[in-house]
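Coming up: chain A.
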Amino acid sequence: MSGAFSTSNVQYLLKGLGVTVGVSIISIIISFIAGSVLGIILYEKVPYFTKTVRLIVNTIRNLPLLLIIFFTYFALPKLGVELNAFSATVFAMSVFEATMVAEIIRGGLLSVGIGQTEGALSTGMNKVQTLWYIILPQALKRSIPPLISQFISLVKDTSLATAIVLPELMFRSQVIYGQNPKYMVPMFITIAALYFVVNYSLSLLAKWFDKRLV
Partner candidate 1 sequence: MSAIIKFKDVDKYYGDFHALHDINLEIDAGETVVLIGPSGSGKSTLLRTINGLETIQKGSLVVDGADVSSSQTNLNQLRTDVGMVFQHFNLYNNKTILENIMLAPRLVLKRKPEENEKIAQQLLKRVDLSDQAPKYPAQLSGGQQQRIAIARSLAMDPKVLLFDEPTSALDPEMVGSVLSVMRDIAKNSDMTMLVVTHEMEFAQAVADRVIFMADGRIMEDEHTDTFFAHPKSERARKFLSQVEHH
Partner candidate 2 sequence: MIDIFTQNWQTILNGFWVTILSSVIGLVGSLLLGTIFALLELAPSRSLRIIGTAFVEFFRNIPLLVITMFFYVVVSSSFKIGGFWSGTIGLILYTSAFIAECLRGGIASVDAGQMEGARSNGLTYTQAMTHIVLPQGFRLAIPSLGNQFINLVKNSSILSFVAGFDLMYQANVISGANLDPFNTYIIVGILYLLITASVSWVVKRLENRIGKEVIR
């Protein structure tokens, strides 16, 4: 087959989907772990420490992700940190998304509430046990739907890495329609459909959790 959907083009594009999914999964795992730790720090109000974390989280949350990607890829080498496009994307996305996750986890912890804490403490558990066995599991459960929404944003935002020439889905579609302007519309439809299928499935998952949790 030739044209926009020639075998080589399809293979090329699917590899891009692989990069998109790969970056997404790694970033989701890192940002989930880092974000949970940050969220607990924000919730627990550790003297000085929490204030510092709050400042950093607020700063990063309020910057464009694209700026963080550029900074990671172009500015960090000046500090001696050289990252290739893939690692730079994963790093930037993980840092940015971790601050988003932190806010969600903190919200979840707050919503589990003081009643549960007092109940657990009064049965003789210490603070760490209370957090680990009682509060955190409930908070995580409540955080699942907003976390999934956040991860949908993450998947979409991987397309920004086109700017540092990461060969993900968006980038490769541009390469293909660069061959021939006739391929533009088919390419846009294809990648829109691919992103949509991935994200809409995630959003159905979020809805399913939402229903099951109430």
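For anyone wondering why these and not others, all candidates are chains of the complex that A comes from, given by their letters.
Convention: a residue touches a chain if its C-beta (ideal position, glycine included) is under 8 Å from a C-beta of that chain, and two chains touch if they have at least 3 such contacts; residues count from 1.
Treat the numbers as computed from the prediction; the structure is a model and nothing was measured.
Note on this complex: chain A touches candidate 2; the remaining options among 1 or 2 do not touch it here.
Chain A meets candidate 2 in the complex at residues 59, 62-67, 70-71, 74-75, 78-79, 152, 156-157, 159-160, 162-163, 170, 174, 177, 181, 184-185, 188, 191-192, 195-196, 199-200, 203.
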